[in-house]
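Below are the structure tokens for one structure; questions will follow.
Shown here: the complex without one of its protein chains, the others still in place.
Chain lettering (A, B and C) follows the sequence in which the chains are written, and residue indices restart at 1 in each chain.
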Amino acid sequence: MTTTIELTAKDFKGVDPDWCPGCGHFGVLNSIQRAYADVGLQPHEVVTVSGIGCSSNAPGYINTYGMHTLHGRALPFATGVKMANHELTVIATGGDGDGYGIGAGHFTHAARRNVDITYVVMNNQIYGLTTGQMSPTSRPGLTTKSTPFGSIEYPYNPITAAIMNGATYVARGYSGDIRGTTKLIADGIRHKGFSLIDIHSPCVTFNMENTHDFFKQRIKKLDEVEHDASDWKQACDYAMEWGDTIYTGLFFEVQSPSLSQLDPILKEGGPIAKRDLQLTPEQVDRLKSRLM
Amino acid sequence: MTTTIELTAKDFKGVDPDWCPGCGHFGVLNSIQRAYADVGLQPHEVVTVSGIGCSSNAPGYINTYGMHTLHGRALPFATGVKMANHELTVIATGGDGDGYGIGAGHFTHAARRNVDITYVVMNNQIYGLTTGQMSPTSRPGLTTKSTPFGSIEYPYNPITAAIMNGATYVARGYSGDIRGTTKLIADGIRHKGFSLIDIHSPCVTFNMENTHDFFKQRIKKLDEVEHDASDWKQACDYAMEWGDTIYTGLFFEVQSPSLSQLDPILKEGGPIAKRDLQLTPEQVDRLKSRLM
Amino acid sequence: MSSYDMAIAIGGEAGQGIATPGDILARLFVRRGLYFNSYNAFQSIVRGGHIFLTLRTTEEMKYSHGDKIDLLLCLNQDTMDKHLHFMKAGSKVLYNSDKITPGKAADGVQLCGLPIADLTGNARAGLNQNTVAVGAILYLLGMEFQVLKDSLTQQFQRKGEAVVNENIKVAQAGFEHAIKQFEQFPDEIPMLEKPRGVWSGNDALAMGGAVAGVKFYAAYPMSPSTGVLHWFANNGRNIGAMVRQIEDEIGVANIVIGAAHTGARTLSATSGGGFALMTEAIGAASMMEIPTVYIDVMRAGPSTGVPTKTEQGDLWQALGASQGDFQRFIVAPIHAQDAFNLMPEIFNLTDRFQCPGIVLSDLLISEGHYSVDPDELDFFPAIERGVTITEPAAGNTGYHRYKFTENGVSPRAVAGLEGYIHVVATDEHEENSGLISDEFTNPHKRRAMVEKRSRKFENIVAEIAPPEIIGPADADVTLIGWGSTFAAMHDALPLLADRGITANFLSVKWIVPLHTERIAEVFANANHTIIVENNQSGQFARYLRGETGLVPDGHIRKYDGEPFMPHHIADGVEENLKNNTEQFIPFQEIVV
Partner (left out) sequence: MSSYDMAIAIGGEAGQGIATPGDILARLFVRRGLYFNSYNAFQSIVRGGHIFLTLRTTEEMKYSHGDKIDLLLCLNQDTMDKHLHFMKAGSKVLYNSDKITPGKAADGVQLCGLPIADLTGNARAGLNQNTVAVGAILYLLGMEFQVLKDSLTQQFQRKGEAVVNENIKVAQAGFEHAIKQFEQFPDEIPMLEKPRGVWSGNDALAMGGAVAGVKFYAAYPMSPSTGVLHWFANNGRNIGAMVRQIEDEIGVANIVIGAAHTGARTLSATSGGGFALMTEAIGAASMMEIPTVYIDVMRAGPSTGVPTKTEQGDLWQALGASQGDFQRFIVAPIHAQDAFNLMPEIFNLTDRFQCPGIVLSDLLISEGHYSVDPDELDFFPAIERGVTITEPAAGNTGYHRYKFTENGVSPRAVAGLEGYIHVVATDEHEENSGLISDEFTNPHKRRAMVEKRSRKFENIVAEIAPPEIIGPADADVTLIGWGSTFAAMHDALPLLADRGITANFLSVKWIVPLHTERIAEVFANANHTIIVENNQSGQFARYLRGETGLVPDGHIRKYDGEPFMPHHIADGVEENLKNNTEQFIPFQEIVV
């Protein structure tokens, strides 16, 4: 049934994005599409799931199955898809507000459970779609519509948080670096378990501080330094650096069984979604005998 | 107005708890009451806020202002109290399900913002009040009513999570050690900023693994080892240990301005809650002039 | 004379092991083929407090725990003090005479003291008092000891022979003491041909889901819905279903939609507070047109309220769940077996009409235990998935997920199929899923899509059976209720007949769609109408008036946390007919 022709990024193009010209999310979208092709996926084998936000519009722009759901809820939806049909490749896409603000609880627990999802966050350190308010990753002092005198909150570090929550693949990209980001996403898809790829993706309309220029001046690749991705302490050290240098690359990776590998119900019988709805007479007999 | 007599733990006693005999929470309650006395607080200057759970019944058992709120929401309520009247001492109490399960998002952000709240979690690695289901801190293999064949989830580590989220005082206690726990709570109250005291507090009815005996055999105090509480890496190392030795004590402490210290609105004018509701003519004139 | 009807109440505190004698007696009754039901009044506390378990067994089908107690077993002084006054002539009161002092009983009440220490040779007397009592009860009911022996053997065999023997010994002591000291009940306990089983309402909901094909169950624990989670946790492996405990109800409500999008039938259950958190997702499921079913087991509210008490207080929450106008089914089962039957029905409807379904159960139904005859249950119900596409297609099918159709239902392809790639979206969208909220917000397209969805429900009432009136035609009074009040209304009819009032009743289960024509017909044919509901504000009465304009002649309401007993309704009818009161609130006699 499944025809396996080699596909290219183009085959994963959906409708044209209506993001602002120059928006960082274009680069991320591009990288996701390339990564799908690089991994050798077929569009119908992939489900791209998002919440709500500029970044969360991505599923419509991608030629795979897509779920464009509720603000902050991409991960529960994605987990549902993956658990019910673990043969599918499931990617969650979203923004910093969506994932680390309203979605922080789900992020914590999806990472902890090591659900086999690749989570691509387009982190612009602002709420874009709602026209520019502080986000959990906004840096102190950032002036936004909700902080006209500058933010006074300590920012959330998604990399260190993901590592501590139990994510087994944790990376940071920059949307201007399509080649690097593509590789991080592709490896994240290949990784079995929960992978986070947090991507700095400038909002050119509302965040006047964390711009393309800002990152271009500061980004340094972990490849260029000595970093052992199995060493969480070093990973956190690099991830915490936020000054003249900001690191991108794979911070942390470890192999441990993912939730679908752990749940005995998936050991045989194939995906939940494809099982017969009607019970078998044997199953019914067991249910009946429990009643008596 | 305020009369300052030296009070003892007794003065902080509310109605008698209806916990199961032997429940770990008794020790925590006791420690909280002692800590209030040790810090020299007056009952009416304190607000004890909780969610819902066996542990969350604590406010009724304590003679201070109390809010017994919604499951998982102790921290937003407590933050509201603290922000509106930062002269009050605000303690949040709760369980592992309440705080790290449904409340994980709030926990993340309250820690990040360094709200000056002391958060006392009675961690029994189970959902007690709902008669025994897996919690986020349940260890793999634990059989509970929702995991009759054993939990397959990786547990949440509140200590390392709190440190990475930005909490500025992070400790672990054991409810059987009332003296030690009292000190940790008292120091947490004295600390300016968000403090977590995660306390192993066995559920004698539903968790047959993480019992008093279990902890008595394993607990070792950080005082007994060389530990620098300003070193987050060492703190995480000790916190991750979960075998023959389980550490209690102060894992991490750092001083940085709390949210009420940072918000310029509190720099003068006293607590929000005590301000005149009616605007002044000058304030109104400024509002009017903005309209024109 | 009247058929066999025996109610046994056991009172004590949490931790005194009330469940065990309750379970043993229940099994003994249903093995004789008798009907059985039980109601447990307890508190939100794990040990201590006061528990009062009422077990009723009958020869004819009864749904409520009734109005009388024939036998009261006091496991502590408190029970004696609180409930003795309720006991009428001909009833019996058992108690441990070593520890409990009986109060002053009404004439004709037999006080049956059990000298537990003596009878058990003092061996672990506290723990064994329940078994002694069960032995005594067995005699009082006129059963042979052998059946109890078998039952105890089965119950304790996991704990070894010594425990079995010990239990049999003390039970026998109780039995023999009763022979010597107490009088049996005059009515002979029937022995019918076919044994029955026992289940709870939560078991029925879960099993109904299982036979409907639920293969993914997710939940966050919340009383009184947790029994559904426990059922799936215990039975999931047998039926090949995944069971996930999630971090909160928001996660639950959304994960089941994600799973359903792959084609699985998915289910979750919660109570009012958790349901409040789920509402946003319910609107999302409807907008994306993905079927899934949410159970709200109602408890006494508002807010945390009284977690261990019953109420029908979430009707308006279900009606008002999530913003905007959208399609969803709402059904309130009227008893446990109805709950089982409704699950496949609502799953078929949600699949066919591609929207979520809400099941409003309550603590009374869900935590009650009932006899059940498995042969009356359809374990292989028809599975109707409507125009759900689950097979791949080759090439470009030109598939549009939200295609305009005459009845508003668009063929739904599940995720992962070759040939049907599409996006589902909570933003308003076009036939091809393009967002109408973006770039060009076309009001005509928006209107057309709203109307497409709403067409699905235009003739929806034809899809469900109209509610049936029960009882004599042309009765003096017609009672109208919804959901769990079925039990008390059903059992109130004979009481009313005894008082010279003929009554019939209508139990509405489908809230959306509402069978307005049938209900209007019932009102039109009634001599006097009374709405019965277990809440304060008359949630159903207000909803019904809004949909039909119908206003009853009277109301009977209860909101003290306890369910109606049949005589509460009979009293209310009498009062109302005498025109004493338009709204009757019964007094709860049993206080735990």
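We adopt the following convention: a contact is a pair of C-beta atoms (placed from the backbone, for glycine too) under 8 Å apart; a residue touches a chain by one contact, two chains touch by 3 or more.
Here the structure is a predicted model, which means the values were calculated and not measured.
Shown chains touched by the hidden one, complex as a whole: A, B, C. Of the candidate positions C:Lys68, C:Arg446, C:Arg499 or C:His528, contact with the hidden chain is made by C:Arg446. Touching the chain that is not shown, out of C:Asn37, C:Gln110, C:Thr279 or C:Asn504: C:Thr279 (per the contact rule at the top). Residues of chain B in touch with the missing chain: 1-3, 14-15, 18, 42-45, 47, 49, 52, 57, 59-60, 63-70, 73, 76-81, 83-85, 87-88, 105-106, 108-109, 263-266, 269, 271-279, 283-284, 286-288, 290-292.
Residues of chain C that touch the chain left out of view are 41-45, 48-50, 250, 271-273, 275-277, 279-280, 283-284, 286-288, 298, 300-309, 311, 313-314, 316-326, 425-428, 435-444, 446-447, 450, 454, 535-537, 539, 542-543, 545-547, 549, 551, 559-562, 585, 588, 591-592. Within the entire complex, the positions of chain A that touch the omitted partner chain are 18-21, 52, 54, 70-72, 101-102, 104, 127-131, 133-134, 136, 145-149, 205.
Heads up, the rule we're going with is that only the chains that are shown with their structure count from here on.
By number of C-beta pairs in contact, A-C leads when B-C and A-C are compared.
Computed from the mean C-alpha positions, the centre of chain B lies at a distance of 37 Å from the centre of chain C. Averaged C-alpha coordinates give centres for chain A and chain C that are 41 Å from one another. Shared contact sites, meaning residues of chain C that touch two or more other chains, fall at 237, 243, 247-248. The set of chain B residues touching two or more other chains comprises 101-102, 104, 136, 149.
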